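With one protein chain withheld, the remaining protein chains of the complex are depicted in position.
Order as written gives the chain letters A, B and C; numbering starts at 1 within each chain.
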Amino acid sequence: MTQTSTPDIVTGSPVRLEAVSAPGQPEVTPALEELYRGFEKELLVPLWTEIGDLMPAHPRSRAVPHVWRWEQLRRLADRAGHLVPVGRGGERRAIALANPSLGGRPFATPTLWAAIQYLMPGEDAPEHRHTQHAFRFVVEGEGVWTVVGGDPVAMRRGDFLPQAGWNWHAHHNATAEPMAWIDGLDIPLQYVTEAQFFEFGRDEISDAERITPERSRAERLWGHPGLRPVSAGRTTAPGSPLLAYRWEHTDRALADQLAVEAEGFGGTVEPGHAAVRFTDPATGADVLPTIRAEMHRVVRGAETAPVRETGSSVYQVFDGSGTVTVGEKSWSVTRGDLFVVPSWQPFSVRSEAGASDSDSGALDLFRFSDTPVFEALRLDRTHVEGTTR
Amino acid sequence: MTQTSTPDIVTGSPVRLEAVSAPGQPEVTPALEELYRGFEKELLVPLWTEIGDLMPAHPRSRAVPHVWRWEQLRRLADRAGHLVPVGRGGERRAIALANPSLGGRPFATPTLWAAIQYLMPGEDAPEHRHTQHAFRFVVEGEGVWTVVGGDPVAMRRGDFLPQAGWNWHAHHNATAEPMAWIDGLDIPLQYVTEAQFFEFGRDEISDAERITPERSRAERLWGHPGLRPVSAGRTTAPGSPLLAYRWEHTDRALADQLAVEAEGFGGTVEPGHAAVRFTDPATGADVLPTIRAEMHRVVRGAETAPVRETGSSVYQVFDGSGTVTVGEKSWSVTRGDLFVVPSWQPFSVRSEAGASDSDSGALDLFRFSDTPVFEALRLDRTHVEGTTR
Amino acid sequence: MTQTSTPDIVTGSPVRLEAVSAPGQPEVTPALEELYRGFEKELLVPLWTEIGDLMPAHPRSRAVPHVWRWEQLRRLADRAGHLVPVGRGGERRAIALANPSLGGRPFATPTLWAAIQYLMPGEDAPEHRHTQHAFRFVVEGEGVWTVVGGDPVAMRRGDFLPQAGWNWHAHHNATAEPMAWIDGLDIPLQYVTEAQFFEFGRDEISDAERITPERSRAERLWGHPGLRPVSAGRTTAPGSPLLAYRWEHTDRALADQLAVEAEGFGGTVEPGHAAVRFTDPATGADVLPTIRAEMHRVVRGAETAPVRETGSSVYQVFDGSGTVTVGEKSWSVTRGDLFVVPSWQPFSVRSEAGASDSDSGALDLFRFSDTPVFEALRLDRTHVEGTTR
Partner (left out) sequence: MTQTSTPDIVTGSPVRLEAVSAPGQPEVTPALEELYRGFEKELLVPLWTEIGDLMPAHPRSRAVPHVWRWEQLRRLADRAGHLVPVGRGGERRAIALANPSLGGRPFATPTLWAAIQYLMPGEDAPEHRHTQHAFRFVVEGEGVWTVVGGDPVAMRRGDFLPQAGWNWHAHHNATAEPMAWIDGLDIPLQYVTEAQFFEFGRDEISDAERITPERSRAERLWGHPGLRPVSAGRTTAPGSPLLAYRWEHTDRALADQLAVEAEGFGGTVEPGHAAVRFTDPATGADVLPTIRAEMHRVVRGAETAPVRETGSSVYQVFDGSGTVTVGEKSWSVTRGDLFVVPSWQPFSVRSEAGASDSDSGALDLFRFSDTPVFEALRLDRTHVEGTTR
């Protein structure tokens, strides 16, 4: 890991202005050319040549909709498991989605990082901490414990495990099987805003941290509905103190929501579409300051209304199959597949049996997005087709 | 103005991975090369090749410290005044600072836009609105009125004029002299987060909006210290309803602060360094959701302690002269000069008589920054050399 | 129910001033007497005769510590069950604790109402709503459903059931046994601040509301740890949307807290003293805007540190036995007993086997208090003996 590289010092002016004849643009004359050369020399760029790109009528994302297939991710991660060691410097065997139109950077969207992480039997990922807010979500398997602030937290299929910035954390695979999961972080956002701090921790966690308890201390203190430890005082650090949201709770909450709807009392987002948000039990707010995380369940045959939102989302199919439409793209998706919804692109999904799929269940979609950023900065907007929601 | 361009569709994979031998990196073998080709094909990028850049020990800004001289800006803006018409499409005769290491983009820092805007005698800039939060600050001259939501607001030397996102606004020069001022916006931030909306307004404002009142309606309703119109109700839109912060108030506040310090009661940031923040009188919070704005006064001979902060700032010298140090750069600055402080670069200033400067006054520095973004996302950090401030 | 009485119109001045010779008091002279008669005539009272009472060095509550025995409450409530019908006008068969020094008013403390409520087999309490915030807590028995906004909510031993102001509610006993529980409200506070509104609802609830589901709709939508229905939007009405906090969760949370402590990781209030607060899952704040509710568990043999707090509390012993000390009073208490802790009186408890008690368990104490009022008005203060907590 190289922490010492510095930004390139540019020689000569990086500003290049071309005078063009176009509506809304000044007439191209030698005098204008001379003016533009003056701008370049003084490192200046006029608004009138840039406004269409910088101030569009609505967000036109640099990212494009794209789908990544779990089968390929799983295969490549396993291959990396055999070729790439995990240790200090590289830190994690994490392989990130690179949106095809973001220049080859490991950015799923302009603000969100999504990666598959992979640990071989008995492997450890060393301890470190960083300001980037992170979570893990498990689409299959079990056997890894993430140790956050010395608290070992089991990871199993369906679990959502947030880990707010600046908490020490390490992972270890305590079993005889490799395990894969996805990591979500706000790396691209902090890369742009330049807020990142990072520290290495211990190379090895202690034996006491290698225990593999069924429930973490965090869950025992914070995992009871509507109950807060009195010892916690009035304020807490940013991000949720609850380090695991177990699938059994999420699954039951979605089933309950659909049952309430079936009784005629609403409670769902729209007919046949239940959804819960993972929240910080100390505040009721989003689970991480920069990341919203939700689980959606769309019953077989139902279709969601197209929604546009400022900000971007990454989805992973947790269960079931269906057809996803993002802007002008449409894909059939099945368990583990990941796809991105860029800002202001209309998104809808239809739950349906997959090609090689005989189950009769619903389509369960895990989603994470940068919405808390937009709400905090009061830049959030939502448009649902055919409604005023 | 072109609002129709779309992101380029990339053909072939934009991901390019090079296997290198380095500490923390996997051994370069044919198998690794094959794995990397697999990553490229599936649009994947491993963390271990990128972590040094993405997760540095502390922010290492892609921006560099730089100074722009007012004399040059003023000269080129005036030249543009004679060559480039103001009208629909180009919208504004605004010329933006382009940080030398941000690829020629009109971004003073990764999140902030700063431009000189210029209106010739009798000219109008047409009405529009956008989600980008904006302000104007006047270092010299007068004669332009900005019409915000139909309320004409005079602009004069020393005035700070915020204009929160999504308010209609136009400008007109009601005098026989050209006028220059600076615009600050969060264009780069919204460019990255992709939250922008934009609408054209009327091409011409009404005669009633061409009046040139001494005080705007906004000032008459909101410009009285600690007093709130009862009619305003409990909540207001994002951003300050006060559309002008007049120099006479700012100047007096700074002088008062130094007088209180001189009497032995503190009140300043540090000895000889007074500073006030422009706030939303409805909430006491920053004047705009994404931009902090302040005026600093450093008395002749005083030097400020070096401060590092997450996030970036743009400064303009309002009055006086001095020497500014940002990281390893140092410049003599005088009235109108603009400079940028990238994230986490130490910044200090010494107030001193300029080369061709005979005044005995203080150095007055106008500053704007992206700090509210960092505070809202709980990513703010400050380090003051020699203190725990 | 009489809603029409008006405040008495006083004839003659109610002000009576007596001139006395005392330190800090003016000299008693005929002129002073004449002045005081003038004050009386004009309905004026000088501060100097009242300051010791109005502005004491610390809160000296008008309430006194007192204990009510559950055995007596239960007996009298049952007697009332046979003599006093429940119906429109009287509204509820609720019998309130009257602090002995609050003039015979049904006020447990100056701000809190606590009552035993009793429903005979098959009885209904008619629907109404009021601005007073309320909850029910069940120390024994089961069989009553409270119907809040049309949602039937089962009531069983150990359950805490909040019901924020202005929600329609009725109760019905669906079984062949009478049932008792306690009601807590902010009646005295609203009586003093004069904020009360009250409306009668339907005399009879519908058959659909007479179903007796295991779990209410509120629990199915809001009763999952850290999970929020996405359909709920960003804001909710005052008070918790979760209408039942079940004993199984509370009990487990307390046991977990003690287990974490036993492993050496703290989490309790103090050694051997676990406590959880009932919170609004939408905000993490207190379950009701004016009432805090908590369950405390003190292990056999442990003793809590004496605590003084501004504001008052009512406790009910849920299980176990012990000795309670409030100011200069001390009592042995056992299941169901209720006692009050007036403002700023030191409170501590020792968990111990009761006289006729062979269990080896902990002392479980349900507590409710007016603390949210003090926190909202920034008047909260706490002093823990021997610490700076």
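Please note the rule applied: contacts are C-beta pairs under 8 Å (C-beta built on N, C-alpha and C of every residue); 3 or more make two chains touch, one makes a residue touch a chain.
Note that the structure is a prediction, hence the values are computed from the model and not measured.
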| item | value |
| --- | --- |
| Visible contact partners (per top-of-document touch definition) of the missing chain | B, C |
| Sole contact to the chain not displayed, among C:Leu97, C:Val138, C:Ala244 or C:Val317 | C:Leu97 |
| Candidate in contact with the missing chain, chosen from C:Glu50, C:Glu177, C:Asp203 or C:Glu385 | C:Glu50 |
| Identified contact with the non-displayed chain, of B:Leu83, B:Ala253, B:Ala353 or B:Val384 | B:Ala253 |
| Residue among B:Asp159, B:Asp183 or B:Glu294 touching the omitted chain | B:Glu294 |
| Touching residues on subunit B - with respect to the absent chain | 215, 217, 220-231, 234, 240, 242, 245, 249-250, 252-253, 256-257, 259-260, 263, 265-269, 275-285, 287, 294, 296, 375 |
| For subunit C, the residues touching the chain missing from this view | 1-10, 13-16, 22-26, 29, 31-32, 35, 38-39, 42-48, 50-64, 66, 68-69, 72-73, 76, 79-80, 83-85, 87-106, 110-111, 115, 130-132, 165, 187, 189-199, 238, 289-290, 310-312, 342-344, 370, 372-374, 376-379, 381 |
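Please note the rule applied: only the chains that are shown with their structure count from here on.
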| item | value |
| --- | --- |
| Category of the chain touch graph - line, ring, star, complete, other | line |
| Central chain (by mean CA position) | A |
| Centroid spacing, where centroids are CA-atom means, of subunit A and subunit C in whole angstrom | 44 |
| Geometric centre distance via CA averages, subunit B-subunit A, whole Å | 29 |
| Centre distance in Å when subunit B and subunit C are each reduced to the mean of their C-alpha atoms | 52 |
| Subunit C residues counted as touching two or more neighbouring chains | none |
